[in-house]
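A single protein chain has been omitted from the complex, and every remaining protein chain is retained in its original position.
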């Protein structure tokens, strides 16, 4: 499947781009992260400490073990600092 | 001593005036209330249920057993409903 | 700190803007505004608020001073009207400015709880049935116990 993968804040800075299309068979967010980590050093760096990351699937906050079936958009970012 | 005695809200309505000068030797608020009660029916009515009344001496909320020495102004009123 | 007791209406938005604009070192501004409600089933013609001139200002100043002792606050504003008001009219407002939101919220709630039952104001409501003094609520007296 083709996923839109989005990055925000320092995750975006480490990856070097705000979004990309990723062709993947990953069944969960965690499997997607493993695939990305294996690609290049900048991904490995961005995903080195998952406790500092949050993930949204189709614009809903979720956990790293969330399933990806039917998902169209996955976003990675640090803890939010609104308000 | 001569005290300015003030009445507010329904206490003012029952007494029939907003303020009066009272010549008294009362040592406490309670003694002043007893003197007023003895005066006329309208005072007895206004002071019939002290749990429904509050008192301020020289513009500070206080209790019915508060001393009056040196006081210049005593005010009686129902519980406050500001805000 | 500014304490205002007046019969005239006040401009909530203008007051809120002026209050919030004065403080580049305060991250959090909280306002509370009390509005005359129209009573369902018993339409309110007007509300008249009586107060105790002199004591009112003292009581509000002492409540505001206590809030400034309890929380880290940059500023406090209290405006309270007396006299005649109609449904939809604003009765009063408080505003607090603090470095952090927890202090701004707590101080505003504290001010309101004290102002409700410790500042010498008395509300009277006029409806088609006549005039009635608003009774104080046990819950307002109870609200003071948490501070």
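The first chain written gets the first letter, and so on, giving A, B and C; residue counts start at 1 in each chain.
Basically, a residue touches a chain if its C-beta (ideal position, glycine included) is under 8 Å from a C-beta of that chain, and two chains touch if they have at least 3 such contacts.
This is a predicted model, so every value here is computed, not measured.
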{"item": "Shown chains that the omitted chain touches within the full complex", "value": "A, C"}
{"item": "Those residues of chain C which, in the complete complex, touch the missing chain", "value": "11-18, 20-21, 23-38, 40, 87-88, 90, 99, 101-102, 104-105, 108-109, 112, 143"}
{"item": "Contacts of chain A with the absent chain, listed as residue ranges", "value": "6, 8-10, 12, 56, 59-61, 75, 77-83"}
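One rule holds in what follows: only the chains that are shown with their structure count from here on.
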{"item": "Centroid spacing, where centroids are CA-atom means, of chain A and chain B in whole angstrom", "value": "72"}
{"item": "Separation of mean Cα positions, chain C and chain B [Å, integer]", "value": "26"}
{"item": "Whole-Å gap between the CA centroids of chain A and chain C", "value": "48"}
{"item": "Residue list for chain A, restricted to those that touch at least two other chains", "value": "none"}
{"item": "Two or more partner chains touched - positions in chain C", "value": "none"}
